[in-house]
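Before any comments, here is the structure.
Here the complex is missing a single protein chain, while all its other protein chains stay put.
Order of writing sets the labels: A, B and C. Residues in every chain begin at 1.
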Amino acid sequence: MSGYTASVVGASGFTGGEVLRLLSGHPEMAVTQATSRSYENKTVGSIHPNLRGMDLRFSSPEELESVDVLFACTPHGVSMEHIDAFQDAADTVVDLSADFRLDIESQYDEWYDGHNRPELLDKAEYALPELNRENLPGADIVASGGCNATAAIMGLKPLFDGDILGGGEQIVVDVKVGSSEGGAGGGEASSHPERSGVVRPYAPTGHRHEAEIEQFLGTGVSFTAHAVDMTRGASATCHVYPEEPVSKGDLWSAFRESYEDEPFVRLVAGGSGVYRYPEPKAVAGSNYAEVGFELDPTNKRVVVFSAIDNMMKGSAGQAVHAANIALGIEETAGLEFAGLHPVGAP
Amino acid sequence: MSGYTASVVGASGFTGGEVLRLLSGHPEMAVTQATSRSYENKTVGSIHPNLRGMDLRFSSPEELESVDVLFACTPHGVSMEHIDAFQDAADTVVDLSADFRLDIESQYDEWYDGHNRPELLDKAEYALPELNRENLPGADIVASGGCNATAAIMGLKPLFDGDILGGGEQIVVDVKVGSSEGGAGGGEASSHPERSGVVRPYAPTGHRHEAEIEQFLGTGVSFTAHAVDMTRGASATCHVYPEEPVSKGDLWSAFRESYEDEPFVRLVAGGSGVYRYPEPKAVAGSNYAEVGFELDPTNKRVVVFSAIDNMMKGSAGQAVHAANIALGIEETAGLEFAGLHPVGAP
Amino acid sequence: MSGYTASVVGASGFTGGEVLRLLSGHPEMAVTQATSRSYENKTVGSIHPNLRGMDLRFSSPEELESVDVLFACTPHGVSMEHIDAFQDAADTVVDLSADFRLDIESQYDEWYDGHNRPELLDKAEYALPELNRENLPGADIVASGGCNATAAIMGLKPLFDGDILGGGEQIVVDVKVGSSEGGAGGGEASSHPERSGVVRPYAPTGHRHEAEIEQFLGTGVSFTAHAVDMTRGASATCHVYPEEPVSKGDLWSAFRESYEDEPFVRLVAGGSGVYRYPEPKAVAGSNYAEVGFELDPTNKRVVVFSAIDNMMKGSAGQAVHAANIALGIEETAGLEFAGLHPVGAP
Partner (left out) sequence: MSGYTASVVGASGFTGGEVLRLLSGHPEMAVTQATSRSYENKTVGSIHPNLRGMDLRFSSPEELESVDVLFACTPHGVSMEHIDAFQDAADTVVDLSADFRLDIESQYDEWYDGHNRPELLDKAEYALPELNRENLPGADIVASGGCNATAAIMGLKPLFDGDILGGGEQIVVDVKVGSSEGGAGGGEASSHPERSGVVRPYAPTGHRHEAEIEQFLGTGVSFTAHAVDMTRGASATCHVYPEEPVSKGDLWSAFRESYEDEPFVRLVAGGSGVYRYPEPKAVAGSNYAEVGFELDPTNKRVVVFSAIDNMMKGSAGQAVHAANIALGIEETAGLEFAGLHPVGAP
């Protein structure tokens, strides 16, 4: 019986709808408010067809109800402006935008447009439990990570934890992402005739998520993203050249050690059958990250693969996971969906 | 706490995997056995990547364990051959093949290849709760319906319930289905280069599901199926010309009356926004059927739309739904997943 | 050696780009002007990436050069407003919008918004050579047909030519179309996350193309269109119930007689292999129409299939084909591309 109340601000967008979906099946949280300026008074099911069964209408973001946890699903820049109102309304604010992801103002200024509440930056906790679980209980502000950053961090973390990389190496992160990353609406490049069937470089260099990755791994990466033909999903292929020789056994040990107790990580590295490496298709709709690797002795290279659903582990799922920990609820509550097989371009 | 035990025979196929997925999250049933001749001793996750977290290996179908309910996910013809063994192992057998869908031997002979246990045909109960809920409690054999038949029946039933159609009219059922209908493996026509992007007529006439539809609606239909580019989903568009004039209000009344208490039916007929009529995309992964209609006064035609996930409402979901009722469990147990938004070609 | 000059008005849209593509490889026509208000002075290749090799920039539609043939690729309503300027600039105007497709003003008023040059309606010639070849030579205004109407007409014509249908029967036309039909830009419903993977009813009744079909077949049809996941292509499945018994031989005769001398019609009806019936995939990028049929003796039904590339036979290809005939050029000039195999979602 739902012990906690929750609200979703900016609930008509893709991530807002995803948080609503997760909370509608959550055993311990109940949604009491979903806001949308554009669709005030419409049912949430009129925008999110999967939620037609939910008895809830969008209300104005001007009048926030008091709740235990507020999920801010607004565009970048909105949360920092309204953070006081959000904190007045809720003990815990989980922000799904980029506003509170970086700790240091100068970093924010470099990659974004200037922060109007810089004093809060180092008080916000990064949501990814695999990085930051110990700091989440009782957190006031939780910043859900960027989807591409999450994919890259999940893949690379064991290499740093296991001292396979020291931080001085060049790290290539080649990412492939689905169209939901662009949000609802989208412009001409997102229209179906132009966007379907693509392998399209975008943000080939200088992607903002480089900052997040650097903040947590302690080293910069060479990041390049490609739009591919799926709606959900982010897949990161990381190419690294460790300075010291490394064996497959070393890699297995490092990945197992980093993730053996993690409820939402699947280690997929070789084997037989169709699904031998991480694939976004295999985690679509779920909060799982698949991670795996291959060794390239000829080139002294390690290739690391990581796959997530950008809407889930890369956004709304990560947010609910962190909220569960922040509130002291069972970590996996509301996040048990395992994914589908087969599934097409999710 | 799982009160009932279940087994899945033929668990390495698509529908077998889907039943496993549903049972793995079912609050009242626990899977104790999953059989596969080809993959004996392999983990179920090695075939169904979404089930990597499930601690279960395929075992031989030769040694069936005793369970409360057995789900037979074998190809057409296998269940009728092994039905005694299945019934020895389980009080309730839910068959997902076509073997027990038709009541009358002559009908079976006409559309299939001859039945070797014809005396069981009229003892098996058709699984679709919207048609046959009252006969499911305590059923020995339950026959899960065909996906295309289910889509068509769900759309057309209100027209018969509401006396909008009498049975003498020509009924065109134009169906669009995803590639999972062909099962794992598939031949050249199912290979990605030949199958992607298609609108391909198949079974343009004489589809076997005509028999099922006729059995339940009491009238034949003119059925034509097209393969389209999705993995999951079946969409039926039914074109009918009622003999008596009919209004939009009549249609609303008929659909509401047929389905108002149904937990897995969504009525979607017009309105604003992107999703105005039933769409398979909106129900992917869920047990929901969306049904809706439009009136064509110029041509005195009613167009009925129906959309399901062929793997769920059209197969495994329907089977678990029926098993819930057969065993006296809460109907919706294990079937609460609402679907995703957005989702691509599911 | 390009004997004729051509211009394309509204050349930055999808059909405009397609006409440019065809003319760039045309042995007898040379493009001297391509207009676009929005992209004046940009190269045509900056909008149409396949035309990067073409040395041509968009110019203003205010100053039309004198040419032999002008292709108007503007939205509905623009051609009727500018028709005098178009005719001043060119002996032959080929209009790809709906402005001049209908012959009778009252019909136009019923389906569109009122015509401001109604006196020209019955002077314009419908472009589809299979219907109207004899009237095209020397035509002043040629009206390229609607893509869905073209698909339906191509499939149904032999049934009328061959007296299999008399005109009193109900005719169901169930169409599946690609996203390019909506043109460049598009709204939220056309954004990739919402549009990919769909089987989405749109214009379920009352589609404007019913008027065109009726004009040429002499009888109304019950038309319903569905958006499916392809960019190019229109597929029409027509379900008809002839009053008199009909054999497969009758159908073969009717289709052969209607189309045996047609250079852009392929009759595909059964046989073995993957491609047994018309498919849009098989004609993508080409000017071909595939037509075929199947007999349903149980229901006394004939199912007719027709597949075209909506951008080609359904628009730009039909336009160039008609222009070739109007100018007295070899019919197939510039239209020889046969399509690709394999090809995905074209």
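The rule we apply is simple: contacts are C-beta pairs under 8 Å (C-beta built on N, C-alpha and C of every residue); 3 or more make two chains touch, one makes a residue touch a chain.
Everything numeric here is computed off the predicted structure, so don't read it as measured data.
Novice: Decide which residue listed in C:56, C:85, C:131 or C:340 touches the omitted chain of the complex.
Specialist: C:340
Novice: May I ask which residue of B:195, B:226 or B:341 touches the chain that does not appear here?
Specialist: Considering the complete complex, B:195 is the one touching the chain left out.
Novice: Which one touches the absent chain: A:197, A:285, A:314 or A:339?
Specialist: Residue touching the absent chain, from the options given: A:197.
Novice: Could you pull out which residues of chain C are in touch with the chain that's been left out?
Specialist: 14, 17-18, 21, 24-25, 46-53, 178-180, 184, 229-232, 266, 268, 271-275, 279, 282-286, 336-346
Novice: In the full complex, which residues of chain A touch the absent chain?
Specialist: 170, 172, 174, 176, 188-189, 193-194, 196-201, 204-206, 210, 220-222, 224, 226, 228-230, 233, 235, 237, 239, 241, 274, 276-281, 294-296, 298-299, 301, 303, 305, 307, 342-346
Novice: So that we can see where the missing chain sits, which residues of chain B does it touch?
Specialist: Contacting residues on chain B, toward the hidden partner: 14, 178-180, 182, 184-186, 188, 190-197, 229, 231, 344-345.
Here is the rule we use: only the chains that are shown with their structure count from here on.
Novice: Which chain pair has the highest count of C-beta pairs that touch?
Specialist: Most contacting pair of chains: B-C.
Novice: Between chain B and chain C, what is the gap in Å from one C-alpha centre to the other?
Specialist: Inter-chain centre distance comes to 38 Å.
Novice: Where in chain B do residues touch at least two different other chains?
Specialist: 229-230, 274, 279, 342-346
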